[in-house]
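For this depiction, one protein chain was excluded, whereas all remaining protein chains were kept in their positions.
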Amino acid sequence: MPEIAPRRARKGAARSVLRDLLADCRRLLSERGEANSVAIAQSLVKHFEAMVDAEQGRFFDRLASDFGPAPARILASAQAYANDPSAPHLQRLIREVEPPRQELLRRINRSPGGTASIVSMRQALLPRLEGKPELQAVEADFLHLLSSWFNPGFLQMARVDWNSPAQLLEKLIQHEAVHEIDGWDDLRRRLQPDRRCFAFFHPQLPAEPLIFVEVALLARAPGAIGPLLAKDSDATDALDFKVAVFYSISNCQPGLRGVSMGNFLIKRVAQELQRELPQLKAFCTLSPMPGFARWVRDGGPAHGGPSAREALQTLLAAASADLDRLSSPGALRELAPAAAQALKRLGAHYLVTNAVTAGGDPVARFHLDNGARLERLNPLGDLSAKGIRQSFGLMVNYLYDLNQVESHHERFTQGNVAHSRAIANLL
Amino acid sequence: MPEIAPRRARKGAARSVLRDLLADCRRLLSERGEANSVAIAQSLVKHFEAMVDAEQGRFFDRLASDFGPAPARILASAQAYANDPSAPHLQRLIREVEPPRQELLRRINRSPGGTASIVSMRQALLPRLEGKPELQAVEADFLHLLSSWFNPGFLQMARVDWNSPAQLLEKLIQHEAVHEIDGWDDLRRRLQPDRRCFAFFHPQLPAEPLIFVEVALLARAPGAIGPLLAKDSDATDALDFKVAVFYSISNCQPGLRGVSMGNFLIKRVAQELQRELPQLKAFCTLSPMPGFARWVRDGGPAHGGPSAREALQTLLAAASADLDRLSSPGALRELAPAAAQALKRLGAHYLVTNAVTAGGDPVARFHLDNGARLERLNPLGDLSAKGIRQSFGLMVNYLYDLNQVESHHERFTQGNVAHSRAIANLL
Amino acid sequence: MPEIAPRRARKGAARSVLRDLLADCRRLLSERGEANSVAIAQSLVKHFEAMVDAEQGRFFDRLASDFGPAPARILASAQAYANDPSAPHLQRLIREVEPPRQELLRRINRSPGGTASIVSMRQALLPRLEGKPELQAVEADFLHLLSSWFNPGFLQMARVDWNSPAQLLEKLIQHEAVHEIDGWDDLRRRLQPDRRCFAFFHPQLPAEPLIFVEVALLARAPGAIGPLLAKDSDATDALDFKVAVFYSISNCQPGLRGVSMGNFLIKRVAQELQRELPQLKAFCTLSPMPGFARWVRDGGPAHGGPSAREALQTLLAAASADLDRLSSPGALRELAPAAAQALKRLGAHYLVTNAVTAGGDPVARFHLDNGARLERLNPLGDLSAKGIRQSFGLMVNYLYDLNQVESHHERFTQGNVAHSRAIANLL
Partner (left out) sequence: MPEIAPRRARKGAARSVLRDLLADCRRLLSERGEANSVAIAQSLVKHFEAMVDAEQGRFFDRLASDFGPAPARILASAQAYANDPSAPHLQRLIREVEPPRQELLRRINRSPGGTASIVSMRQALLPRLEGKPELQAVEADFLHLLSSWFNPGFLQMARVDWNSPAQLLEKLIQHEAVHEIDGWDDLRRRLQPDRRCFAFFHPQLPAEPLIFVEVALLARAPGAIGPLLAKDSDATDALDFKVAVFYSISNCQPGLRGVSMGNFLIKRVAQELQRELPQLKAFCTLSPMPGFARWVRDGGPAHGGPSAREALQTLLAAASADLDRLSSPGALRELAPAAAQALKRLGAHYLVTNAVTAGGDPVARFHLDNGARLERLNPLGDLSAKGIRQSFGLMVNYLYDLNQVESHHERFTQGNVAHSRAIANLL
């Protein structure tokens, strides 16, 4: 194994690392590399890891420019296939359209630790995409292959509980993205018998959770996150379990962004819980509405119908025309019933109209695209600073009815948001 | 889950099963199917399994005709990409070139048991390729995806020994393709401490060996297979282990034919043995030459140089011009030294010239393409009826030198067969 | 570790091995040995294993003579305790009564492999007991300690099936004592889904089954063993499972003879099956009657009441006064109904009277002492040569009713054999 210079290498050295790395790429793609070249793949990975940030950027540029397909040859093949759409013509065309960097990644993936290296490379690539449209083609190749390798058929779901290795639990604390875990005592409460946590793992990354979901088993759908997270909350008795509430879902691998896993995890967890606890009557979420307050402030309701505009007027009146007055738990608690109702109505309009827009509320889009139904709005649901800032404390329950997720998903792709009668009444 | 008619269904029923199956395919490819449709995928698989053989053939025809790409749209995309080779143009082109049946297989693969179903489907497809060129495109899609999913990075190597589950051992007995295993006693001998057996497994087919290799640990490279296989042979003492001999390698999954695994298995086993037993000095095979006798009889040597022709004359003279006289162990044992030498010379010519031809000796092509070196020819190596019929009893050792496999492979792809000095002397 | 001479050592050497072994014993019992002396214990075991058979006998004699308690000191302690039954007096008495060889065995047991060594030692001791009453005290110490260490709380029950290691399955073939297993095909049938096999293991002998029981799951209690054992018999569908039949139970460790395990195994298996298969209605055996024919021939019925004597007359008449005429399947099949009935009546008398005698039918005593009930007699139950020789083909079902085993056991210890109404009618 060649000695690799450390990261703090001077520019000349770095340039030579890039040169070595590109040589590795070419050798790995050659006949020589086809012969199971673990050695070349590992040299390549070491060179990549030894490069400073800017050099890694230059490497991705070269992946885009030097390891793509040849347009002229493709055109000839496409012409031949159009003239005679036979299998050999199709196979030649497919071969020529595929960028050589895909085969490069496949060969890296053959070596021990190769999958993890590719995930790391993509993690280094993703922040560079902005302003570099030519890297989109490289990123597409990474995403295509990782999606195939991390397809849900290959993911292994495992329950995480207080009997899991500390090393794994530590990663939950680190990666929880929705409701921060405040140390081991907080984690311990979230792993008690009236809570569940499930994660996806991949055989090639054995001790690494890819994504995990936290579930509370309760007697009824909750309207507020605070009591549910309280470290000293009483545990629900198993006899009273009626509703399974997905209250947090977090990705652990930035290099797998965009590889669809959450959708499958939620549904597999629901099936698993249904099997283990037949007494469960419903599966729902308690979700934030991260873009709601901004939508209200930016005039979103004004572009809605008369109902939305009217609700906005009511709310503004209650806040003396200054929405900043609604920035404390006290102010929200003291809202007059009509104003609280106006807030809920605005929430309903927001979710129904904003979620169907590309770039709309990401949490809403995630659950609705999964086939969940918009079920209930909860004022005073999250009175943390973040909750108030994002959504005036409003939270929402999405309902997962496993018999309807497919049809809801289908309708959502056509722009329709499934919702309960209660929500309809708010619109 | 819909009730599926049994295989013995009449024609009308079968036709309706095909109709249902195609409907499943379309639904699984639709938006609805994108939503994690385990149910649709499982219905599809059940319908496929319920079909009689002829109907399955019709289904593959439809996969070829109805689920391929659209030539005209491809041509337009290729034109656009040729005019402006930008990332968006490339991505559109890649999307349009990919046959929709690939996405179909990916979605089947998401459901529990999906991978196994796809392997079974390909097993049903492979025998239909002959005379149906249009199915080649379907087969290419299966092979492409299975090669990606069964890439060596995802395969788990495990040692198989007498402590392995009987259920697994039974599969070795069933699938051993080179030197048949004659019951449990024979198997037991092959799993003693001076023998090794390693297999590849895939996480999605947990109890199914995909391919396995049998190894003998010996004091020297063997020249004959009979003593090595004898059930009552003495075990070599671990202190005397010098050579690891790969004497059999067999695939267990017909549906994975052509997915490259043997190459990787042999090399990973060699590494593992090197680690466990540093006293080992060499890794070689003891291999059959399945096409040799036919090549001699069909006049192969006549197309070689003078050395090959002369050797054939010597052999024919010893056999009184009738090669059938060499069809018994006795006749072979009594060959005069010059004739035995002529047989070895013919063997050397055969392996060096025939292996580089597409369609040439498959065993030679496998090992040489892996980067092994042609090392030694062994007359009287296999005196079983099959051994005499295939190769007048001749066997061959290929040597795996892990430091040279890559360069040997590279040279082999250019038509050069790496061989020892002893072989060179025979040419 | 000292070099130990091999078993074929000459007499002088052997004598010195005994001397070394006894020295090890004394050192292990000393203060020095108390300090965790794995080394001394292992030397002791090696010396024992290196001894020829006769020397081992001499060693056991020395265990009896040199490592027992001191009668005079015991008497003084017993006197003191009788005068003042205080805790210190009791503790001193207990300490003095315990033979030092018990502590010796306990210290051997501390070393790795110690438990297995003690089981082997006892296996070597047991055949020597006959005619050596003084060894009974040594044997009692072995049995006392092994019974404590192999108490059922420490035994782990595991299901054995076709997925178990071949190494383990091979031991079943080797140790099956009731109905010989005729190779791997026979074993395979006995491990199909309508059969069960469970074994006890001990953590200190991890790959060694101690005792195993074979169970058939059937639609009704069977009357004959032949069809049940047939390799090509049809498997019962799980929906039809009504009766679990214990048809064979075998010990694997001669060195654990007399350590009670079968009783606990049968009951734990019954509980486990009840849990797994709630559809089961009954647990019974299909058992041989090994001492029946001998009892009939030796005049057992003559010492019974008039009913037994009359039955014997009927049977003798049918056999023309020569019971050897009943030594073929044909003869038994052609018995007149009255004679067949007489055979059953004799069987009932035999089981009810002979089983309560120490030294009586061991199978009957085992099941009845376990609390089973004598349920049904089956003429033509076992037409193998052994079955006819032992019991004129008669077999018996014992019924395990888990709610009654305790009371049946209690009554059996008072001389009463629990039996069904059908059996009562035969008496």
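First chain written, first letter: the chains are A, B and C, and each begins at residue 1.
We adopt the following convention: a contact is a pair of C-beta atoms (placed from the backbone, for glycine too) under 8 Å apart; a residue touches a chain by one contact, two chains touch by 3 or more.
Source: prediction; values computed, not measured.
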Listed by label, the shown chains touching the absent chain are A, C
Looking at the whole complex, which of C:Gln204, C:Gln274 or C:Gln341 touches the chain that is not displayed? C:Gln204
Which residue among C:Arg128, C:Arg159, C:Lys242 or C:His409 touches the omitted chain? C:His409
For the chain that's not shown, point to the residue among C:Leu90, C:Ala158, C:Val178 or C:Ala224 touching it. C:Leu90
Residues of chain A (touch criterion as defined above) contacting the omitted chain: 162-167, 169-170, 183-184, 188, 207
For chain C, which residues touch the unseen chain? 30-32, 34-37, 39, 64, 68-69, 71-72, 74-75, 77-79, 81-82, 85-88, 90-91, 93-94, 97-99, 106, 109-112, 114-115, 133-137, 140, 144-145, 148-149, 151-154, 156, 203-204, 263-264, 267, 370-371, 405-407, 409-410, 413
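The definition used in the following text is that only the chains that are shown with their structure count from here on.
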Measuring centre to centre with C-alpha atoms, which chain is farthest from chain C? A
Could you grab the centroid distance between chain B and chain C? Build each centroid from C-alpha atoms only and quote it in angstrom. 52
Please work out the Cα centroid separation of chain A and chain C, and write it as a whole number of Å. 62
Cα centre of chain A to Cα centre of chain B, whole Å, reads 40
Going through chain A residue by residue, note those that touch at least 2 other chains and give them in order. none
